[in-house]
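There's a structure below that I have some questions on.
Every protein chain except one is present and positioned as in the full complex.
Presenting chain A:
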Amino acid sequence: MKRLIAGLPFIAAVIFGGFFLWGLNPDRDPNEIPSVLISQPAPAFDLDPVPGLETPGLVRRDLVGNERPVVVNVFASWCVPCRAEHAVLTRFVEREGMRLFGINYKDKPEDAVKWLNDLGNPYERIGSDLSGRTGIEWGLSGVPETFIVDGDGTVLFRYVGPVVGPDAVERFTQALKQAGALPKGAAS
């Protein structure tokens, strides 16, 4: 009994030390919110095309039944990091054969059209989410966010924030490869 009491401070120190070690890990992002969507079916949604754009709109059906997993990117013309991410996504589409769908989040159609005309349009389909309601269905906390959706409609991966910079691109590439979202024999 005495021995047990004498050992308590040591045990407490080990427990707290363990927590500090976990808490001080520089790779840990305390702001990261675990997504409930991972391994869950993508939410139901039905979005009209952006007026003034020839790209068709996006509904949940479009995400299902594709031979490879597809990528859904939530973007807006008012979102500055989206501009940087746009180049990265375009490269993935053009060079690696990634299939990209877009959700235009709370964006004025004319702004979105101008933005896509200026930067180019890598999206196969774009749904206009003016109310932001579809964003909530996806558990969105901000733009940009990027999801990989499997052929059966299951969400495989979620990336919060812009896929910009070597680390983010590396993580995203790994996820794409793991999901099998890139065609075999693609460049690089």
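The working rule: a contact is a pair of C-beta atoms (placed from the backbone, for glycine too) under 8 Å apart; a residue touches a chain by one contact, two chains touch by 3 or more; residues count from 1.
Throughout what follows, contacts and distances are computed from a predicted model.
J.: What protein name does the UniProt record of the undisplayed chain give, "Sugar ABC transporter substrate-binding protein", "Dihydropyrimidine dehydrogenase", "Multicomponent Na+:H+ antiporter subunit D" or "Cytochrome c-type biogenesis protein"?
T.: Going by its UniProt entry, the chain not pictured is "Cytochrome c-type biogenesis protein".
J.: Have a look at A:17, A:52, A:120 or A:142 and name the one touching the chain we're not showing.
T.: Checking each option in A:17, A:52, A:120 or A:142, the one touching the absent chain turns out to be A:142.
J.: Residues of chain A in contact with the chain that isn't shown?
T.: Missing-chain contacts on chain A: residues 1, 5, 8, 31, 33-36, 43, 106, 131-133, 135-142.
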